[in-house]
Each structure stands twice: as C-alpha cells, then as structure tokens.
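Here we show just some of the chains, and they stay where they sit in the whole.
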Amino acid sequence: MAVTPTGPVVCFGEILLRFSAPPGELLLQSPQLRVHVGGAEANVAVSLARLAIDARMVSAVPENALADAALGELRRWGVDVSRVRRAPGRMGLYFLTPAAGVRPYDVLYDRAGAAFATADPGAWDWDQALDGAAWLHLSGVTPALGPGGAQAAMNVVAAARARSVRIAFDGNYRARLWSQWDGDAPSILSGLLAGVDLAFVNERDLELALKQDFSDLAPSERLPAAASAAFQAFPQLTRIATTQRLESRALVGVLIDRQGRAVQSRPYSLDGAVDRIGAGDAFAAGLLDGLLRDQPAAAAIEFATAAACLKHGLHGDFNLASREDIESLVNGETADVRR
Amino acid sequence: MAVTPTGPVVCFGEILLRFSAPPGELLLQSPQLRVHVGGAEANVAVSLARLAIDARMVSAVPENALADAALGELRRWGVDVSRVRRAPGRMGLYFLTPAAGVRPYDVLYDRAGAAFATADPGAWDWDQALDGAAWLHLSGVTPALGPGGAQAAMNVVAAARARSVRIAFDGNYRARLWSQWDGDAPSILSGLLAGVDLAFVNERDLELALKQDFSDLAPSERLPAAASAAFQAFPQLTRIATTQRLESRALVGVLIDRQGRAVQSRPYSLDGAVDRIGAGDAFAAGLLDGLLRDQPAAAAIEFATAAACLKHGLHGDFNLASREDIESLVNGETADVRR
C-alpha cells in the first residue's frame, strides 16, 4: 500500500510471538497471557509501514496457526509478508514479565528449534528476497541464534552489497543467545559491520566488535572514540546512531557520521512509560525514515528519538505511533487532550 | 434523593457515550472498548448528585438501547433524568485513546446527527425544565454544536434569567466543533457570558469572547486583566473561576470576584493520574457545591480544586469522589491506606 520511489526496506530476521503477564503481575501469577507479535526486524518493518514506507519482511515460519496469526498481524499494519517462507520447526516465542516499580522487565526466551533459527542458511533466495530493495535491515539477534543464523546474516549482507542495496544493522547484543552456542560474537559482528552503511550501536557493542576497551575514557568520550575507531575499521560504514538514557529518565538520540560530526536530539521524557520493549527498533525505523526522505541529520535524529519515546506509551513490541504523532512531539505541541 | 432547600441545579447539555481503548493502547489496537457515560453537563450533574446536591439533567436522546443505558447510568449516581426528552437522531458518541507517557489523550468525536445537537431549539419546554431550579449549568459545548445548539443555549440562558435562576457557564472551547459549521464563536460566547452569574473561563476563553489580546502581559497578569475586562463587559457576571496546571504537574484553582479579589487554592499534585477527562467538570461541580452551601471563597476554591484533582484518579468522565474523600484531601490527611 505504501510506496517509496527507491524501493522497499527489506527486514530480515525472526518473527516472534510475545506472551506477556498483565501489568503488575509475575508470569502466570494469574492464568492469562496477552499476545503481541515481535522480533527486532519485524518491529522495524511495522514502524516503517505505519510511516507509509514500503516494508517487506523476509523470514521463515512454520506452517501452523501461530505463524498464520503472526503474519496476519504484520499484514494488518501494512507489512508485505509475501516473501516469508514456511519451513520446518517451531514458532519462536518469548514470555515477558512487564516491569513495575523497581522490578525490571524480564524476558524468558522459548525460541529453541524455531523455523527461522534452524533454517538452512543456503536455502534463502536472495534474488527474490532483495528484489528492488532500497535498504536491507537486520540485527545482531540473527547471528546470535546459532551457526545457521550467523551464516545467514553474513550471506544476506553479502547479497545486499552485491546488489547495491544499502544496509542498516542494529547491534542488539543478546548475551544469553550467544552463550548457548559459544559463537564467536566479536568476529561475526565485526564481519557484519564491515558490510553495513548504517549501524545502530553503542560503545559497548563496538568494544565487543572491535575488541577494544574504551572504559578508561570519560563517559562522554566513549561513544565518540568508539565511533571513530569503527569508522576506521569499517570503511563502508557511513553513520552510527544510538540512544542514551539519562539519569533524569529521558532519552537522547545521537547520530555520528564518518566525519565525526555528531548531532544529538533534545531529551525526551520517559515518565509514565508502559512498555519499553521495541523502543530501539522504533528508533531505527525512525532514522531510516529520515534517511529515505533525505532529511538533514538533526531532523532525522529528532524524529527517530521522538519515535522511540512514543513507543514507551504503547503495549506491545510495535511502535504504532503515526507520523503526525511523532512530528507533534518533535514540535513540542503541548495539548494534553486533543479534541 | 438529595434535596437542597433552594431547589435543584439544572444541567442542560448533550449526554455522550464514551468508548475508550484500554490503558496503553491505541484505539482498536485490541478488539475491545470500555464504556463510560459523559458530556460536560452530565458530568457536573453526577458530581453534584454524589455530593447530595439535587441535580436534574435536561437533554434530548434517541429512543434506543444506547440512550436507555446512558440514562440508567445517570440514575445510578442519583441524577434526576425524568425531564430528558426522547427525540429523533443518534446518540452522540466519542472515542477516547487514553494518554500514556508523552502521548496525549486523543478524542475522536462521533456526534454528528445526534438527537441533542439536531433538536429544534424551539421545542424545549423551559417551564418544565427549570421548574424550581436554584441554578442552571451549561457549557460552551452546546453552542459549538451548530446553529440549533447556539440558539438553544441562548434560549435557556434567557429563560433562566427570566425565572431568576442563577446561571453557571463553563467555557469549554472546542475548536473542532466550531470549525465544522463556521459559527461565530466570539459573538455567541459573548452573548452567553452577558447572561451568566458564574463563568468557568480562562484568559484564552476571554480573549476569544472579548476579542481582546492579553498575550503582551506577563503570564501571571493575563488572567486578572482578562477577568477585569470581563467584569466590565458583563455586568451580570459576579465570579470567574478556573484551574491552572503548574509546571510541577500540580493543579491550582483560582476564583475572582467583581471586586477583583482573587483567591487561589494550594497546589494539588497530579502525579499518578489515570484519567483527566472531566476534571474541569469536577471543578465546576465542586465550586457550585461551595456556593450552594454558602462557603467562603477560599474554602470553596479549595474544595473545588481538590475535587478536580481527585477526578484524575478515576477512570471515566464522572468524578465519583465523595464529600469525605474531597474534604480529607483538602485537610491534608496523609494515610496512604485507610483501614
């Protein structure tokens, strides 16, 4: 339904079902679960589609009612799922206990044996997957899933590069996943970063990939130093973006280019947040939107950070905020009731 | 059930059904709606009835199950609905997406063609409607509904005045409603204000009605200046009341009389608010309660502002707080569990 002149953004990754406890309860404290669809790359795809950017999901799911429901939900929000494959294996699940008071969010992964994670990395048809694409978006979750995921991630990056599709990569480091198969995270992440144009990474992601330590620096100097080292190590890389959470419970976005020019958003308050899962994906989608629309860096980072902030006000992994909602926040509109 | 020696407060306006999304969700994000009854004047009527003030609703609703349910809900809280007419047209609806985090409340009106809005302004029986009334309460929503609403508002004010019923008017400026029929809001509001005793208005309402601009003044001087101009323009008007929201997320109430004497409540915290719709109506009802009970201005404004603050802790448009709850807040009682 949405078309951009330069072609769709292809999001490659696992689609998950999220089963959550009601607010203020532990998992299965009462006998009910709320269901949402998630997965880092699917979240980006939905955000983009909500912004009227043509978004295509490339993934593998089983042939069952759970997968049908997940695809239906992506279609509902306007994502093209026609190139999602059916494959043997389970549907990946995760169970979420929402945060309350000082208690953090707790994620219990149940994704072992999932169709995407166990798919043969050689079975993807990159011509079909990337056909006409303007951008490829993937994340560090895919290589963390196991050797197959790592190989598939490397393959898709190579395939995109070969077809001149620009590539965005979100670090999304998940220690628990890597530890399950003793993957060599630094080498794999470094290999991937070597191929991408835009990286959503912070100083800790870069420390890992570069095997460098920036912790001796003053906190405010770590990200610039890490970014500088990354641009040196990865000549393909043109931009690094990330968000930072301030003590005052506010979110700030930062965008750095090869020339070391950093632009930063103003702080966006996270007071009254109801669900922070997926905020990083909302940020990534917001920034991709700016790049696709050739926005100046300052406008792009402002929009992306406002998008990430608005995500905190919505249950579920998806950022369903509209362009109007985001722009209204960027513009500082203050009505607390719109009527 | 409740009787005041001086007769009932008659609330004249549209009764609405409110359909809301669950907290933290966009409208129809999940397939359920919560139902409340609302409408600025109905909200005032319910607040008064909860305070044991005799409250009578005068309105027009269709002959169907939605209207029956709305009237039943008003009856439940003690409002006299025996003089609500049945008339052709729909039941007015509004859809509410509740605020969460930085996202504001969003109201989607679906009140076109409603029985009240399309009622013939000549069809009201003011003798029956105002019989024995102590006060009439109406709001700026009614004239905003269209020429019929504007005429009905002017008629009821004239009828009340002719019967020596005192009149309270809440500005409640709704730009979206006025814009639908290009009504001459300034003239109409000014005409209404000329007839009322008590106006719930702020400096922006008065700028509109008086076609004057107070924005050159220091913020703290705008309301006094606007009130002063209003008292000059409307010799009938004896009091102006409004609330102000402080930076610190607290609410302060202000009451100004013809002599320019202003009394102000202490600030009431809005932290942890769950629903701010109807807070202005809770304030208006709280102040009317004070006037009906001949309270001093300082006590009346304190009670009204505490009522408005408590409304923020209740889902729905109605302030269901009891007199004891409000007085306990006014008195600064601090138990956080009453047992």
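Think of it as A and B in the order they're written, each chain with its own count starting at 1.
Convention: contacts are C-beta pairs under 8 Å (C-beta built on N, C-alpha and C of every residue); 3 or more make two chains touch, one makes a residue touch a chain.
Keep in mind it's a predicted model, so treat the numbers as computed, not measured.
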item: Copy number across the full structure, from 2 displayed chains; value: 6
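One rule holds for everything that comes next: only the chains that are shown with their structure count from here on.
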item: Length of the line joining the C-alpha centres of subunit A and subunit B, rounded to whole Å; value: 45
item: In the complex, subunit B residues that touch subunit A; value: 23-26, 29, 99-107, 109, 174, 176, 276-277
item: Subunit B-touching residues of subunit A, taken from the complex the two chains share; value: 23, 268-275, 309-310, 312-316, 320-321, 325, 329, 335-339
